[in-house]
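Yeah, one chain of the complex is gone here, protein chain that is, but the others are all in their spots.
Chains: A, B and C, in written order; residue numbering restarts at 1 for each.
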């Protein structure tokens, strides 16, 4: 289990080198969140976070996933600061003996990171800047766990 | 959408370079299946397949996923032949605007690949060789879709 | 003439991956009955149809499917990919 919160870009390939090794691992799932630009007007995004609480909140979510599913390893990397369209915002990786655990844990981690880790996104376009509103879908996604 | 069936190893990082680009992509999910060695006695695994049908079956599964979910891209790579413990057997990648579609499509592709693509695994240990039996769990996993 | 393919332990029990047959079987089940009656190794391979799957021209099918127009029949155990 590892967690990193950083401004610098990360490289998925480098993160996965050495991740989820060992004879018990049969399934590795990764999720990468990318800065989308639906309208074609996004200049960049800025992600603010709450240093200290962020790491604690993510570690707690990761520990809960490890308690619920049969995982061999998990990794969460989340960026903050300025990000351009197409840049990776964050990644989650899970390694498990079986695919069901790897998928479920990755989805759980994502659902909780969305709504329980203290990050806030602000989008900058030609028209100005706007904080991204939380989606009620994201909150209700938690009820399935 | 792309499908490859090959004996050669693949490199997840190389496969993902250029995958799921474009302003509409907000979420990329990957699954990698790895040769597990629970007992510590596995020498290697051999995967047999049905050339011709394999590609057709995978393409049909991929087309069905593209029809069911809002995907920007998907990729399936599946190996056959001799594989050592720890080697990657296959991978699936999905790219979508939103994480729900990317996760659901990746799980759907995996569930159908397990039970509907013509691959058969044989495990070789010091004691001999044995065909891997299909799991009833894998068959019943299809009922959720 | 029809191509008949065998995979995994079906191939091993029968001892060959593929053969070309002349058959008058109207359905897969009739073809299976013909094969069973040929030799013990076929009877062994087709002992339990619940443990077998069949594809007609590379599409999964069923044992009661008709063979009319089919060029390639494949028999194999449940698949274990992924």
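The rule is short, and it goes like this: a residue touches a chain if its C-beta (ideal position, glycine included) is under 8 Å from a C-beta of that chain, and two chains touch if they have at least 3 such contacts.
All values derive from a computational prediction rather than experimental measurement.
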Subject >> Neighbouring displayed chains - absent chain, whole complex >> reply: A
Original post:
In the full complex, which of A:10, A:50 or A:124 touches the chain missing from this view?
Top reply: A:50
Subject >> Omitted-chain contact residue, chosen from A:35, A:90 or A:104 >> reply: A:90
Subject >> On subunit A, residues whose C-beta touches the chain left out of the figure >> reply: 33, 47-50, 52-53, 56-57, 78, 89-90, 110, 113-122, 131-134, 139
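One rule holds in what follows: only the chains that are shown with their structure count from here on.
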Original post:
Where the CA atoms of subunit A average out and where those of subunit C average out, how many Å apart are those spots?
Top reply: 48
**OP:** Please work out the Cα centroid separation of subunit A and subunit B, and write it as a whole number of Å.
**Re:** 23
Original post:
Got the subunit C residues that touch at least 2 other chains?
Top reply: 82
Original post:
When you check subunit A against every other chain, which residues touch at least two of them?
Top reply: 99
